[in-house]
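All protein chains of the complex are present and in place, except for one that has been dropped.
Letters are used for the chains, namely A and B, taken in the order the chains are written, and counting of residues starts over at 1 for each.
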Amino acid sequence: MTDRLENMALVMPGLLLLGLAFILPVLQMLVLSVSGPDGFTLEHFTRFLSDSYYLGILWRTVRLSALITLITALIGFPLAYIMAKSGPRLRLWLTLIVILPLMTSVVIRTFGWIVLLGRSGMIPSMLRDLGLVGRSFSIIQTESAIVIGMVQVLLPFMTLSVLGVVMSIDGRLEEAARTMGCSFMKTIRTVVLPLSLPGIVAGGLLVFTLSASSFVTPSLLGGSRIQVLAGSIYNAVTQTLEWEFAAAQAVILFVGVALVLVPYLSVAGRRNG
Amino acid sequence: MVSGTPIWARYFAVIFIVCTALFLLAPLFVVMGVSVSESQFISFPPQGFTLHWYEKVLSSDAYVSAAWTSLWIALTVTIAASLIGGAAAIALNRRSLPASGLMSAALLSPLVLPTIIYAIGMLLLWSAIFGPISPLALAIGHTVIALPYVVRTCLAVLADTDPFLEEAARTMGAGRLQRLAFVVLPQIKPGLLAGGFFAFNISFDEAVLSLFLRKPGLTTLPVQIYGQLEFSPDPSVAAVSTMMIGLTIVLLIIIDRTLGLGKIASV
Partner (left out) sequence: MSEINLSDIHKSFGKVEVIPGVSFSVERGEFVSLLGPSGCGKTTLLRIVAGLETVSSGRVDIAGTDVTHLPPEKRDIAMMFQSYALLPHLSVAENVRFPLRMRGIGSRDEQNERVKTALDTVQLSHLGDRRARQLSGGQQQRVALARAIVSRPKVLLLDEPLSNLDARLREDMQVELIEIHKNLGLTTLFVTHDQEEALSLSDRIILIKGGRIEQEGTPAHIYAQPSTSFASQFLGSANMLSAVVEDTGSGPMAVLGDGQRLPLALDEAARGAVSLALRQEDLVLSDASDANDGGGLKAKVRARVYLGARNRYVLELAGASLRILTGNDQLFARGDDVSLTIAHERIRVLAP
C-alpha cells in the first residue's frame, strides 16, 4: 500500500501542474468562446462562419497545410529511407542536420527565409538574373513563401517520424523481395512504402496539425494580406483585443485538429493494445 | 545501402541528400552570414567581415535584458520540468499505479495540442485570476510544454533498464529512499540530463507562448527578434540569432554526450 502511496506522490506534481496549468486554461478558453455580455452565446462562431473573409482564411489554412504535409512527405520519406540505409557515421551526421534546425527557434529560421526570399534576396535575384522570371517577380508575401518556409520548419518532424518506422523494418524483407523478382523501385513500392505507412501517416498528422496552428512563419513570410487562421487568432488577441472572438477561432482550430487526430489516436491506441 | 541498389539510385541518393541538407541548413547559414556583414542593411551574401553587430547586441539594453529574461525563465523551466517529469516517469515506469496508461497519456498530451490553443487559454486564465502577466506565468507555461519531453526521454531510458533492479535492491536491504537515491536515480540520470537540456532549449527558443504572454518589460529573446523582424531590422538581429544557434549547437553536443543523438531521433 505504501508503494502505491510513493508512486502517487511521485506522479502527483505532474498531474497537478497539468490539471491546473493545462487543462484548466483550455477549459477557460472553451468557456470564453461561448460567452457574451448576456451569458451564453454562439455569436462569435456565427460571426466567423458567416463571413466570407474568415471562411477564406479557414480554407487557405486547410489548403496550405495539406500542401505542406504532402511536400514534407514527398521529401521526408526518401530522406528517412536513405538515412536508415546509411552507415552509422553518416546517419549520425544526417540526424544532426535534421535536428539542428528543429532545435533552432522558429523565429530565427523564418528570419533566414526572409533574407533568402525577400524582394532583393538571393533567390529572387538569382531567378531574375537567369531571366527565368520577370523584373517585378517576388516570392515574399506570397503563399509560395509560406509553403517554402513551413516545409523547412516541419520537415524534421516528418523525417524523424518516418525514420523511426523505417529503421524497424527487417532488412531481410527487402532482400527477400529482390530474390522473388522485385526490382529496386518495385521493392520500395511494394515492401518499404507499405511498411513505412504508419510513420508517414503519424508524421503527416503531426505536420498538418502544426502547420494549421502556426502563425510565426506565415505572418512573417506571408505578410498581413495573406492571413491564416492562427495569425487571425493572434491579431484578435493582440491587435483588436477581441478575446472572445480569438477563443472562438481557437475552438474552431481545436475542433479541426481533433477531427484529424482523434480517429488516428484511437486506431493507433487500439493497435498498440 | 542494400547490395544490389542500382547505380542511378546511389547517385540520386547523394544528390538528394546534398540538396535536402542545403535546404534544411540554408536559413541558418544565411543568418550566420548576415551577422558578420559590413553592410548597414540585411543582405546576403555578406559583404566584408565585421564583428560590429555582435558588439552592438552586447551593448544593447533591449537585447541584454531580453537575454536575461530568457535565461532565467529557461533555467526555472529546466529545473521544474526535470523534477516534475522525472518523478512522474519513475512512478509511471513501475506500472503499478491504477490507470498509469491514462496518466502517461495525460502527461504527454501537451505534445498533441497546438501551442497557440494552449497559449490563448493560459493568457485568458492568468488574466482572469492574477491580472497582469508575470514571468512566473511564462515559466509555468513553458514547463507545461517542456514536461512531455522530459517524461518521454526518462521513460525511454528507464525502459532499457533491468526491471528487477529495484526488487533486487530490496532483497539486499535497501529502503525506500535508498532505492530512489542509489538505484533509480543513477539509472534515470542520462534521461534526466537530456530531458533537462531539451526543456532548456524549448523554453529558450519558444516563441508562440511568449508572444501571447508578453507585456512591456517581459520580453524574451525570440519575442525581441520577432518584434525586430516585423519592422526593418539591422544585422544585429542576425548577430543575436547566431548566438542562439551557437547555444543550440552546444546543447546538441551535450545531449549527444549524455544520451546519444541516435537515441533522441527515436524518442
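As a convention for this text, a contact is a pair of C-beta atoms (placed from the backbone, for glycine too) under 8 Å apart; a residue touches a chain by one contact, two chains touch by 3 or more.
Computed from a predicted model, the values in this text were never measured in an experiment.
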Among the chains presented, those that the missing one touches: B
Options B:Thr69, B:Gln187 or B:Gln224, residue touching the unrepresented chain: B:Gln187
Touching residue (missing chain; options B:Val14, B:Val64, B:Ala128 or B:Ala168): B:Ala168
Footprint left on chain B by the chain that the document does not show: 161-165, 167-175, 178, 182-183, 186-187, 189
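Operating definition for what follows: only the chains that are shown with their structure count from here on.
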Contact footprint of chain B on chain A as seen in their complex: 2-4, 6-8, 10-11, 13-15, 17-18, 21-22, 24-29, 32, 75, 78-79, 82, 85-86, 88, 91-92, 94-101, 103-116, 120-122, 152, 155-156, 160, 163-164, 167, 171, 174-175, 178, 184, 209-210, 212-216, 220, 230, 233-234, 237-238, 243, 246-247, 250, 253-254, 257, 261, 265
Chain A-touching residues of chain B, taken from the complex the two chains share: 1-2, 4-6, 9, 13, 16-17, 20-21, 23-31, 34, 42-45, 83-85, 87-88, 90-92, 94, 96-97, 103, 106-107, 109-110, 112-118, 120-126, 128, 140-141, 143-144, 147, 151, 176, 201, 204-208, 211-212, 221-222, 225-226, 229-230, 237-238, 241, 244-245, 248-249, 251-252, 261-262, 264-266
